[in-house]
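Removed from the display is one protein chain of the complex; every other protein chain stays in position.
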Amino acid sequence: MFYSPVITNAAEAAGHKDLHLFKYIEDPQQHKIETYEAHGGYKAWKKVLKGMSADQVIEEVKKSGLRGRGGAGFPTGMKWGFVPKASTKPRYLCCNADESEPGTCKDRVLMERDPHGVIEGMAISAYAIDCHLMFIYIRGEFDHCRERMEQAMDEAYARGHLGKNINGSGYDLEMIVHTGGGAYICGEETALLNSIEGERGMSRMRPPFPAIEGLYACPTIVNNVESLASVPHIINRGGDWYASLGTEKSKGTKIFSLSGHVKRPGNYEVEMGFNLKKLIFDPEYGGGMLDDKKLKGVIPGGASTPFLTPDMIDVGLDYEALQTVGSMLGSGAIIVINEDACIVWVIKKLIHFFRHESCGKCTPCREGTGWLEKIINRIELGQGQPGDIEKIEDVCGNILGRTICPLGDAAVMPIQSAIKQWRDEWLYHIEHKKCMVKTNFEFK
Amino acid sequence: MILTETSVEEIKEKAAKYPRRKSAILPALTVAYRQLGYVDEEIYREVSKVIGVPNVEIAEAATFYTMFPKKPRGKYLIQVCHNISCALLGADSLISYLEEKLGINKGETTEDNLFTLISVECLGSCSTAPMMQINHDFHENLTRDKVDKILAGLKAKA
Partner (left out) sequence: MAEATAKKDTPEIAEQMVTLTIDGKEVSVPKGTTVLQAATQMGIHVPTFCWHPKLKPVGACRMCYVEVEKMPKLQVSCALEAMDGMVVYTDSDTVKQGRKAIIEFILLNHPLDCPTCDKGGECDLQNLTFAHGVDDSRFDFQKYRFVDEGMTTTFDDKRIGPEIVLNRNRCILCYKCVRANKEAFGEYDLGVYERGNTAEINSAPGEEVDNPYSGNLVEICPVGALTNSDWRYKIRVWLTTTTPSVCNYSSSGTNILFFKEEHKNKIYRVTSRPNDDIDDGWLADVTRYGYQVVNSPDRLKKPLIKKEGKQVEASWKEALDVIGKRFGEIKAKLGGVCVGALVAPSLDNASLYAASRLMRTAFESNNIDFRGDYRMLPDNPESPFMILASQPFRIADIDDSDVIVSFGSDLVKEHQNEYLRIRKACNFSNTSVFSINPYAVKSADVARQELVYKPGTEEIVINGICLAAIEDDLVDRNLAVGLKSRIAPAAAAEAARLCGVEIGALRNVARALSEGKKVTFFTGEIITRSRERDLIATALFNLRKLFKMESKGQMAALARYANSKGAEKLGLLPEPKPALKSKLTSIWGHDPDCPANITDAMMAQIKKEEIKGFFIMGANPMMLYPDREFVKEGLEKLEFLVVCDLFETETTELADVVLPLASWAEYDGYYVNLEGKTQKALRAVKPMGEAKPGYAIVNSIVAALKTEVFQSDEQIHSQVKELLKLESVIPIPDEFGDVHPASDDRGGEYNVALYVIDDPHHSGYLTEKAPSLANFVSEPYIEISFEVAAKLKVEQGDSVRVESEIGKVILPAKISEHITNEVALLPRNFASTGVTSVMMRKRRVDRVKLSRVVE
């Protein structure tokens, strides 16, 4: 069986009373239901079924202050509360395991190594919104995750944690593992719903919001894997406990995927508000810059978030703190870039991605990303023209905030910040028809 | 029929779980892709019959997603992530290395039809970069040595 070689801070988590998602993550047997149960698994689910109402579950999660870990950071309990109580239509829960934001590789580890944690979280969340059919949407490339999740699902059915009349409670809950087909946009919640419906994975207009009219036009909640995996712990230890972790507005713990030019890239579970600089440089975590090169910049929340320059990284990893420095927490993917990277080259990689992944539904994103890619490529190739930077900025302005879904914003925010932070480098590139720093990263 | 009976059964079984037939499109394409390594117009038609959804809907979905190539590829499809985290750790050089080793350019298939090399967007192995996916398997933290061993292993197996 495949086992992702990613580094985690499991040892620390095991010894740390408040780190929970990664507590047993390095136990090679954790994906098995016996091990999971022996570690206290499915206790929360039983507790809910035995004596909690849906409203009580929602209340507890609201109290915990849990915010969505998929990128937007929307309060999870509040979102669940939007499901119309009076609706007679079925409700659906979709666990978003599309994990395609460049830099992000945390949900994958949870699914591979602790699949039952995800299922238990999904089950409790489903219960909270009176849902009887839940989906997990796994990106198609994650075949190992699909296999793990399906195995775990079968075990859960066999143990009576899923299916009809669960644990004699009268509650029925079915689960479907749905796999994607290669499309970043399907991580966007409405595109994800379209994808489950068998449509092209294009985002939908909002309103109506999925909580009112989502999958099959029924009330639907979409939550990220990590968000859902946090739920059993909140039920077990209480919303107040969870809320005691993290910062004032960003509660709990969060997994950060650290990648790029660091010595120890990996997934680290830390309390919200953890210092970014520490995460990169502390020997327990990132261990400092790879080959001790100089830091050029950091993308703190996945490829769609604005860059931080070295002087900005002494900052807490939480929604608010990152906002004050002009960036975002996003999915918690921290990409560390050393001084050998030409910024135009970095942006070329990113815009290629966003252009490739634009679903093509709305004009600004479809046409704009293509145009941007062309201009940026030409600068990279040393064929930039005077005025190109202004044109890029202008095109970005015509995309930002004007598209159906946030993919448009995601595509332009890093570009805008890259120009803002390293304008001279762009200018140099155009003027001298070559990079200011020669990018040449060799693999070992 | 190009789809085997087992595939058809598997598709039907998956389709039966969903509240609506159309939801079976992606699962069905996935089954077909696993069997064949590609999905073309003939398959759209077969899938359309099996799940009872108009042909055009299958084609629209299939061409939207990148995982379903229209033509058969080599026995081993090597997909190298060229996105940022991998690129920072030398993905471009990894691709060149593979091109050199396999004697083909990106996008091509070796003469013995064993390997097809393409580069793809982020596959979620950012902290274990650089990486490549060969058929369904991920290979991470790649080094020249590792790549050599993997390729040799596959060649020996073939």
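Assorted remarks:
In this document, chain identifiers A and B correspond to the written order of the chains, with residue numbering beginning at 1 in each.
Keep this in mind: a residue touches a chain if its C-beta (ideal position, glycine included) is under 8 Å from a C-beta of that chain, and two chains touch if they have at least 3 such contacts.
All values reported here derive from a predicted model rather than from experimental measurement.
Although one chain is not drawn, the whole complex shows that of A:62, A:79 or A:361 it is A:361 that touches it.
The chain that is not drawn here is touched, among residues A:209, A:241 or A:371, by A:371.
Looking at B:59, B:84 or B:147, the residue that reaches the missing chain in the full complex is B:59.
Here the missing chain is touched by one residue of A:17, A:50 or A:89, and it is A:89.
Between the chain not shown and the residues A:16, A:132, A:263 or A:402, the one that touches is A:402. Counting over the whole complex, chain B has residues 20-21, 41, 44-45, 54-57, 59-60, 63-64 touching the chain that is not drawn.
Mapped onto chain A, contacts with the missing chain fall at residues 84, 86-90, 183, 200, 205, 207, 213, 216-218, 355-364, 366-371, 374, 385, 391, 398, 401-404.
In the analysis below, only the chains that are shown with their structure count from here on.
With each centre defined as the average position of its C-alpha atoms, the distance from chain A to chain B rounds to 23 Å.
Across the complex, chain A meets chain B through its residues 2, 4-7, 90, 99-105, 107-108, 133, 139-144, 174, 176, 178-184, 195-202, 216, 257-261, 265-267, 299, 303, 333, 335, 337-338, 341, 346, 349-350, 353, 356-357, 359, 441-444. Residue ranges of chain B in contact with chain A, taken from their complex: 17-27, 29-30, 53, 57, 60-62, 64-68, 82-85, 87-94, 97, 120-130, 133, 136-138, 140-144.
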